[in-house]
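Please see the structure below; I have some questions.
Every protein chain of the complex appears in place save one, which is left out.
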């Protein structure tokens, strides 16, 4: 057997349950999604990842919905199907409308296109951008 | 000689000058940056790219500054040094503060990390995310 | 019909069978995995790829299990689902434990995160790293 | 001014100095490298990143030198020049010889090649790899 | 509901139908493929993307089949399963034979391998390549 397996709440050790409880309370959900169940195979990794995610995604200088859309933009650029599915749902929950999603996709596509133009044409960086 | 070369305004054919003039007016700048000068080697590519970028980056359901930050998030994920330099400057001009930049980087880093966890642990997508 | 198709041993020409026989002997398995069956559509590509892989993955200055874990780290970073599945299994067979897998994933995630910080903050390389 | 700037020890607030001191003690170096000086613009990001890196790179089920080589393999796959320079140096310091580096590069190149074969030939994952 | 949905011809507004009609006429097909049905959720994005694709993929200095193979090479490098499936089919339709596909894959694999060697060995660019 080599495939990673999820850890369900009922089978989890106390330090994993504590993290699951915190996620459920913070997100007001009745069960955690697969991401956390698989990371739970390594309790220290689970705890670190959740603590970081909680700090990084909280509203601050950027609104939570903007953070979720940035998360989605990265996931699309990496072609990560789980990240795309998860953060589309979380961005929707945070307020992303159909129109916002369409504009987000247009920017992500444009940026991926022009990044290649910049590299392919071997552009020197303008002095103004180095100031 | 194989390296692409920039086209300066003084040497540009009329259809390139027309695009350069439009960029300068739209962005209120006195000269276009290298990206446009290099694309000008192919006037049709230059015109299409500018028309698309003008449409995509205008404020709509998303604010202009949010679009520039998404552009930057993609450029960082692709490791495109020109895109990073250019869209950091444009995002700053559109209102991105130091605190917003720091939070943007934190989300981009987090997303790049967890995208790999999702792929490496071979996560099945939760039913809720497929609805 | 456009989709690539696998070549099974029974239908394979002699030069493909010779490679399949060598893989089966080297890996002590009764049938080759899909990777080799699909590459067999191009016998020269099959032979070159196997000869290279045999040379590259043999224990040398690095142990075989370390090489399989590096292979897995690259596959995760590329988001290649076949490579992830295949080299998780091969790394397990070579001795990777659950704890080693967890630590591998933690390093892969960390590196993908900090690579983006390095590009996004536009870090100049320290003189000490250029020596 | 839009380009990120480093924070030097002399100008750093106490919470940044505390992290710098911990890095210098842990790595037995007289000054931190640019990575930490730039992240210091966001003290919370600096602290989180260092705490995670310290936990992730410590010897455990995997030796420190193996972890540094995995870090390098990811950085090469991402084409991150700072990560490559930094983790080549750190891997050397941890014991990576010329022969180990050559074998590492051979595996990284091979994996990047065969990941594309797997995707391009649209390989179905073998049942054995899904167990 | 968060998952994007396709727009079928029967339910499409006039500006979407006009694009669908143009695609069907240009490609001599009775229905458009999913790519266009999903983009149709944002009619402006649909129209821009089709106009650009029509201009970019037409035979010019490069034959249509060469353009489709380049499209496929990029899709394989990005690990984009939809792009791989779609442009394998379109390249086949444009004349790509089994032998051409095999050679294409060999070049794509080689380039992905040697790109990593170039970055990992930190190669300075030869003066001749900068001329």
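Letters A, B, C, D and E mark the chains in the order given here, with residues in each chain numbered from 1 onward.
Heads up, the rule we're going with is that a residue touches a chain if its C-beta (ideal position, glycine included) is under 8 Å from a C-beta of that chain, and two chains touch if they have at least 3 such contacts.
Please read all numbers here as calculations on a predicted model, not as lab measurements.
Asks: Going by the touch rule at the top, give the shown chains the omitted chain contacts.
Replies: Taking every chain of the complex into account, the missing one touches A, B, C, D, E.
Asks: For chain A, enumerate the residues touching the unshown chain of the complex.
Replies: Missing-chain contacts on chain A: residues 72, 76-77, 79, 81, 84-85, 88, 105, 108-110, 112-117, 119-122.
Asks: Write the list of chain E residues that the hidden chain touches.
Replies: Counting over the whole complex, chain E touches the hidden chain at residues 3-4, 33-35, 38-39, 41, 49, 52-53, 56-57, 60-62, 66-67, 69-71, 73-75, 77-78, 80-83, 85-89, 97, 99-100, 102-104, 106-108, 110-115, 117-119, 121-126, 128-130.
Asks: If the hidden chain were put back, which residues of chain B would touch it?
Replies: Contacting residues on chain B, toward the hidden partner: 2-4, 41-42, 45, 49, 78-80.
Simple rule for what comes next: only the chains that are shown with their structure count from here on.
Asks: Computing the C-alpha centre of each chain, which chain sits at the greatest distance from chain B?
Replies: C
Asks: With a Cα-based fit, what is the angle in degrees between chain B and its identical partner chain D, given to the nearest 5?
Replies: Between chain B and chain D the superposing rotation measures out at 120 degrees.
Asks: How many Å are there between the centre of chain C and the centre of chain E, using C-alpha atoms for each centre?
Replies: Taking the mean C-alpha position of each chain, the two centres sit 27 Å apart.
Asks: Would you mind listing the residues of chain D that make contact with two or more other chains?
Replies: Within chain D, residues 2-4, 41, 49, 52, 77-81, 85, 88, 108, 110, 112-115, 117, 119, 121-122, 129-130 contact more than one other chain.
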